[in-house]
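For this depiction, one protein chain was excluded, whereas all remaining protein chains were kept in their positions.
Coming up: subunit A.
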Amino acid sequence: MLVSIKWLKDYVNTQELPPAELGEKITRAGIEVDAVIDRSEGLSNIVVGHVESCVKHPEADKLNICQVNVGEETTQIICGAPNIAAGQNVIVARPGARLPGGMKIKKAKLRGEESNGMICSLQELGIEGKLVPKAYAEGIYVLPENAEVGSDVITNFDLDDTVLELGLTPNRADAMSMLGVAYEVGAILEEEVKLPEITYKEAEDKASSMLTLNIDSPEANPLYVAKVVRNIEVKESPMWLQQRLMAAGVRPHNNVVDVTNYILMEYGQPLHAFDYDLLETGNITVRHAKTDELITTLDGNERKLSLNNLVITNGEKPVALAGVMGGANSEVSKNTTTIVIESAYFESGSIRQTSKEHNLRSDASSRYEKGVDPNRVIPAAERAAQLLSELAGGEVLAGSVIFDQLQREEKIVNVSPDFINSRLGMKIRLDDMLDILNRLQFKTEAMNNQLMISVPTRRQDIQIEEDIVEEIARLYGYDEIPSTLPETATSPGGLSPYQQKRRIVRNYMEGAGLLQATTYSLTSEKSATQFAMKHTELTRLLMPMSEERSTLRQSLLPHLLESVSYNTARRIDSVALYETGSVFLKGQDELLNEEEHLAIAVTGLWLDNSWQGEKKAVDFFVVKGIVEGLAAKLDVELEFERGELDGLHPGRTAFITLDGRRIGVIGQLHPNEQKARDLKTTIVMELSLAELFKEQTEALVYTQVPRYPSITRDVALVLSKIVEAGTIEKLIRSAGGKLLKDVRVFDLYEGDNLEAGKKSVAFSLTYFDPEKTLTDEEVTAVHEKVVAALIESGAELRS
């Protein structure tokens, strides 16, 4: 909502406050002033000029040489506007004048001809092109014939004004009108509100003699007022009206349309004007549309209607989409002489539905959607009659044609001063409360420690006691509220075990050298299930904004890999990222099964300390080590089993299992996938934190530090390449019995010195007895058993 302060002063005394100060007061009281716009900013030395003569420039087709009377003198100005003509009153920027954007006017020579100033368009005065009347959109603006030559344009045409741009919240529909803003400002400044005085002369003929009215849908249209004005002259509106509309962000058209828009802005009540003759039938019938009925609206679009749409008809065909937009078939034009003015109350839900269905929002529909003041419908119609008789020379027929079943009593809210104070934690005196309610013009009766408040119909947002609490508080001043802390029983507060584990994972990952990433949950249908361990049905948005963000992800990896590629494309060759976040799987319920996952993606060098000769590229085991460390931290036993997954290297992929359940996957990207993503060797891992966190960790009880030494024996084996170290380790463990404390691989060799298809793996075995120092003989006895078992399994001892 754009509020011209000059216009506002018609209704309320603004106490000559500087606009910024007024804006601040309005903001602090509850309606945010987003901007304070000085309409004359950067303008000076601009006067009314009269074009005495206008001839073509001999050297330039598009230029005219004008002799312009600017009051003090008649001077020559070159003008390139297509609509310049002798006899016009125009806006002249004199030499020395300033225009918005810092432009300064100087005497100049154009193609050899002197030019002492500039004849201006409205755009050149800083008015947005879309607000300039169509007739002047492509050229200069022409002032009325009675404009005083030489007078100051800025003051004479109300450009010395400031506009407050209000950012309205949906509850404050009352402030979508100048009168509504006036009531608000009046309450803030403790000033009275002055309503427009409506007086006009009526003709003897009655409106009802020319127009009949039928309302078929009283629930959607409980109040309809029509006035008939005849013998009007459709023409340009006076300057003051045009300027006020432009200040309010509305483009002037002609006096009839401008009057309806002016009253829309003034009262917040949408009006519509029909050309009476084009109505043809002298009847207005409001009803719901028939299926597939057609109307061409004023914006030139033909619309196919549905049963939900309320339409205004002439008894036969639609002439307007009720409360949203008029029809082209009854549009007011230059030739119109008699008009019907409609002021109606349409139910908000009906308008919202129609507006949404046709994707058509207008100043009218946005007000109806939020609910207009039922007590302004009739005054707005009267105000229109007044202005049309004043500005269009119209003759207003007596009375109105009216249908009225609208309830419009004031809402009564009962609230006690104690309630107000206890909700606020304040001690506001009753007198102060009554004063505030009086400023708001809420009629209030106070008795028995109870306030009975009648809320004016313009304030439909006030329904319950708490709404009154807010009104009192905002006008009393939120700065006056003290600061206290809740006096509730204090509980310790804290993180749940799950939340604690999530933080442990985060700290561990960062200690391991990974950066935490965050990616989007919405992805393309194509990548939604890539790398997902459990494919479920896709979950698509009903109306995605793009295919790229159309479907909920079932794996974190596609976006995490995109982030890796983003970095490598910027020549950051070593990237180590992790993310925790939800994947979205179809479940039993209508809601999805949202499972929190952990994902890792690494590429490039893991260790880079080259000047000391230490350099290690990422590989499967780097990431496996991280997962093993995490398992140790969380005290869970994870196992890795060879597996395959689309997009991963078939020889370098393992599923991560917990108690036999697959909870994750780890692997190197398939070379084709790497190529497609423009990546070098990249290792990824994803696992379900939900699964990982399922089990409660056992209490930590310390194990005694060994009192006896352990003894280590090594064994080097030659194995077939297909035999996995893990298999051998299991064999060693089972043969080693309880004295075998630990088994580790300490060497792997697959070189030329071995038979083809063979590899050498060396294990280090640690023996330990918590009860005593083991003797060599005891260890040898067990170790030989282990070796025997290995040989029996087909392993050869490496000499």
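Definition applied: a contact is a pair of C-beta atoms (placed from the backbone, for glycine too) under 8 Å apart; a residue touches a chain by one contact, two chains touch by 3 or more; residues count from 1.
As a working rule, contacts and distances are computed from a predicted model.
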{"item": "Complex member absent from the view - protein name from UniProt, among \"Transketolase, C-terminal section\", \"ABC transporter ATP-binding protein\", \"Phenylalanine--tRNA ligase alpha subunit\" or \"2Fe-2S ferredoxin-type domain-containing protein\"", "value": "\"Phenylalanine--tRNA ligase alpha subunit\""}
{"item": "Contact with the hidden chain (one of A:543, A:699 or A:722)", "value": "A:543"}
{"item": "Option from A:495, A:676 or A:781 whose C-beta touches the chain left out", "value": "A:495"}
{"item": "Residue touching the undisplayed chain, where the options are A:594, A:644, A:729 or A:778", "value": "A:594"}
{"item": "From A:9, A:230, A:443 or A:506, residue that would touch the chain that is not displayed", "value": "A:506"}
{"item": "Per the touch definition above, residue among A:349, A:393 or A:651 touching the missing chain", "value": "A:349"}
{"item": "Missing-chain contacts mapped onto subunit A", "value": "27-30, 32, 169-172, 348-349, 352, 369-370, 422-426, 464, 466-467, 469-470, 473-474, 478-479, 481-496, 499, 503, 506, 509-522, 539-545, 549, 552, 563, 566-567, 570, 572, 575-578, 581-582, 584, 590-592, 594, 606-609, 611-612, 614"}
